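As you look at this complex, bear in mind that one protein chain is not there, while each of the others sits in place.
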Amino acid sequence: MPYITIKLTEGRTLDQKRFLVNSVTDSIVNSLGVTPDFVRIELVELKKDIFAVGGELVCDFGRSDLKEEE
Amino acid sequence: MPYITIKLTEGRTLDQKRFLVNSVTDSIVNSLGVTPDFVRIELVELKKDIFAVGGELVCDFGRSDLKEEE
Amino acid sequence: MPYITIKLTEGRTLDQKRFLVNSVTDSIVNSLGVTPDFVRIELVELKKDIFAVGGELVCDFGRSDLKEEE
Amino acid sequence: MPYITIKLTEGRTLDQKRFLVNSVTDSIVNSLGVTPDFVRIELVELKKDIFAVGGELVCDFGRSDLKEEE
Amino acid sequence: MPYITIKLTEGRTLDQKRFLVNSVTDSIVNSLGVTPDFVRIELVELKKDIFAVGGELVCDFGRSDLKEEE
Partner (left out) sequence: MPYITIKLTEGRTLDQKRFLVNSVTDSIVNSLGVTPDFVRIELVELKKDIFAVGGELVCDFGRSDLKEEE
C-alpha cells in the first residue's frame, strides 16, 4: 500500500502521465511517510463515449462550460 | 458526487449507452435531489475473455441459462 | 451482470436508499433489457472526513457553492 | 455475490486466464460455501504505460528488482 | 501487483477470512507465478442495507431463492 487510482478522460501524452505519477507519488510519500516503492498508481483513462456528466456522454458534449473539466 | 460506475458486458450500441446514462441520471436526480451536472456515470464494458461466472470465462460459455444475463 | 456502484456522501435515509436502488434498477432493466434479478447495486456512502473536493475535506467545507453537491 | 476483481499487468495468455478464474473460483467456493454460479470474477489487465510503482511507469522500468513483480 | 478485491456480504468470521485470503493467494501464485508477498487482497464486506439485488436491498429480502447467494 498505498494503492492509488486516478480516473481521467483520455488524451494525455505519455510525458504528462510520467509527470503525473511522479508528482503524485511524491505527495503520497511526503504526506504518509511510506517508501516510494510501496506506492502503486493506476491511471484509468476514460473514453468519451463511456463517461457521462449531467446525463450526457462527454462525446456528445456541446456545453462549453463543462469542456474544461473533461 | 454522486459518482456511478456501471459494469456490463461489451456489445451495447452508442444509442443504448446514451439512453442508459440519461435514464440512470434521471433516477439519481429524482431519488437524491442533486443537480444533474453533479452526476457522473462511468460505463465499464467488460470483454468476454476477462469476465467469468462460475469459474468459466464468458467467452467459453456454453450453458444457455446464463446467456441472457451476459 | 450488470454491477452498479453508486458513490454518494453519507446521510441518506433507508427509505431514500430503497427508492434509489429500485429506481436505478428499473432504468437499467429498461435500457439494457436484462432481468431485474441480475442487476446488483452497491451503495458506497462516503463519510465527510474521507472525501475531498478542490483539495479540501468535505467536513471542512465553508464554501456554500459546493454545499448542495455534497 | 461475491464479486472479485483481479488487477494484474497485461500479458497473460487466454489459457492462463482460464486457469486463474477457475482456480480462484474454487478457492472462493471452498472458503465461503457459496454456489459457483454466484461467483463473478473480473480481470483488469493493466497496460504498462498506465501503471506506476515508486513514481515510475512500469513501461519505463529499468530496476530489475521489481521486474519479477510486474 | 496483483491486487485483488473480493466483495461479499457482511457476516464471515475472522477465521473464514483468514482461510479465504490464504487460499485465494495460493490460487493466484500457482496461476500467475508471482511471489506471494506481491499479492494484495482487499475484502469489501457489504452491509445488507447498502447492497441490492433485483431492485431490493438485501436487508429487505423475503425471497428464499436468493438467500443462499447473499
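First chain written, first letter: the chains are A, B, C, D and E, and each begins at residue 1.
Just so it is clear, a contact is a pair of C-beta atoms (placed from the backbone, for glycine too) under 8 Å apart; a residue touches a chain by one contact, two chains touch by 3 or more.
Since the model is a prediction, treat every value here as computed from it, not as a measurement.
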Legend entry - Displayed chains contacting the withheld chain: A, B, C, E
Legend entry - Residues of subunit E (touch criterion as defined above) contacting the omitted chain: 14, 17-18, 21-22, 25-26, 36-45
Legend entry - Contacts of subunit C with the absent chain, listed as residue ranges: 7, 46, 49-57, 60, 66
Inset, instruction - Name every residue on subunit B in touch with the hidden partner chain. - result: 1, 3, 40
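Simple rule for what comes next: only the chains that are shown with their structure count from here on.
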Inset, instruction - Any chance you could name the chains that touch subunit C and subunit D both? - result: B, E
Legend entry - Over-half contact-pair match to B-C, picked out of the listed pairs D-E, A-E or C-D: D-E
Inset, instruction - Sort out for me whether A-B or A-E is joined by the greater number of C-beta contact pairs. - result: A-B
Legend entry - Mean-CA-position distance for subunit C and subunit A (Å): 21
Inset, instruction - Pull out every residue in subunit A that's touching 2 or more other chains. - result: 40
Inset, instruction - Return all touching chain pairs. - result: A-B, A-D, A-E, B-C, B-D, C-D, C-E, D-E
